[in-house]
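Missing here is one protein chain; the remaining ones are kept as they sit in the complex.
Entry: chain A
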């Protein structure tokens, strides 16, 4: 598969995520669209690590672990996303308990 196919797929999924963040008002769905964007970036990182691995193999066939770092970064992105989701959902539950809604328009009155 040419690398541009993976770029296009990741860009399409990322743009769908951006559109979802802009159009929806339910804060949980906005949160899910952020996860969608993170996954698009992860897919692109894995594709680039694969591409880098193959190019380095052509240059230096002894270097069989080139490109491992990209996949490790994806692993750390997943770790950070899991931590972010737990705290974010706790904040959404707290907001729902106070105002009985998850509409993001209530968030602009956060200071009162």
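Miscellaneous remarks
Convention: a contact is a pair of C-beta atoms (placed from the backbone, for glycine too) under 8 Å apart; a residue touches a chain by one contact, two chains touch by 3 or more; residues count from 1.
As a working rule, contacts and distances are computed from a predicted model.
A single chain of the complex does not appear, and UniProt lists its protein name as "NADH-quinone oxidoreductase subunit J", one of "NADH-quinone oxidoreductase subunit J", "Dipeptide transport ATP-binding protein DppD", "TRAP transporter large permease protein" or "ATP synthase subunit a". Although one chain is not shown, part of chain A still touches it, namely residues 1-9, 11-20, 22-26, 28-29, 31-33, 35-36, 39, 42-43, 46-47, 49-51, 53-55, 64-69, 71-72, 74-76, 78-87, 89-94, 96-97, 102-103.
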